[in-house]
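Following: one structure in structure tokens, then a few remarks.
Missing here is one protein chain; the remaining ones are kept as they sit in the complex.
And now, chain A:
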Amino acid sequence: MAGLERSRSTRPGLLNRLATFLGIKKKEAQILFVGLDNSGKSTLINFLKPDSYKRQEVVPTIGYSVEQFTAGRISFTVFDMSGQGKSRPLWEHYYRDAHAVVFVLDSTDRLRMEVAREELNNLLLHADVSTRKVPILFLANKMDCKDALGPIQVSVDMCLHEINLHSWHICATNAVTGEGVEEGILWLTEQIKHRL
């Protein structure tokens, strides 16, 4: 089944700083990273990790992998779900305990934008999501590519304006350099702070 990876760190990474910023102590926040394959979920998480734990090369995730960061007195658990077609049915089993969902989109993959929308619909219609408020962060990844769609165009294509129940936010990112990631994570922590 899944390759379980745990990396514990005392060095302040970005998530550590966020935890301090939040002021939430001794609490756990579970964040679910979903999105189609090759959208850059693992690369994003790799960027969020402390430098010493960063991997040089990111390989396609099989099943899912868990990254845990203990920052001060709070722990962040990030579920990095595999986006491959055959692994997508796995996502719904993790909706229940997720405090927030990060939906990573490949803004260059025009062909599969509709597939991503379909998966988002499945997510929104699921009983564990449709019955409670879960903040959803959309990351329009690969913004550095020249044929990438802008975040506004992505939100139009994904029909994000139809989401009424949950609070959502979209920002363009570059998972390799980390551009735009901070903005998104800040929004997310702000959202979680209210709920924890």
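We adopt the following convention: a residue touches a chain if its C-beta (ideal position, glycine included) is under 8 Å from a C-beta of that chain, and two chains touch if they have at least 3 such contacts; residues count from 1.
As a working rule, contacts and distances are computed from a predicted model.
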Name the absent chain as its UniProt record does, using one of the following: "alpha-glucosidase", "Exosome complex exonuclease RRP46 homolog", "Bardet-Biedl syndrome 1 protein-like" or "DNA-directed RNA polymerase subunit". "Bardet-Biedl syndrome 1 protein-like"
Residue of A:Lys54, A:Arg96 or A:Arg110 in touch with the missing chain, whole complex considered: A:Arg110
Given the contact definition stated above, which residue among A:Leu120, A:Leu149, A:Ala172 or A:Leu188 touches the chain not shown here? A:Leu149
For chain A, which residues reach the chain that was dropped from this view? 36-38, 85-86, 88-89, 109-115, 117-119, 122, 147-150, 153, 156-157
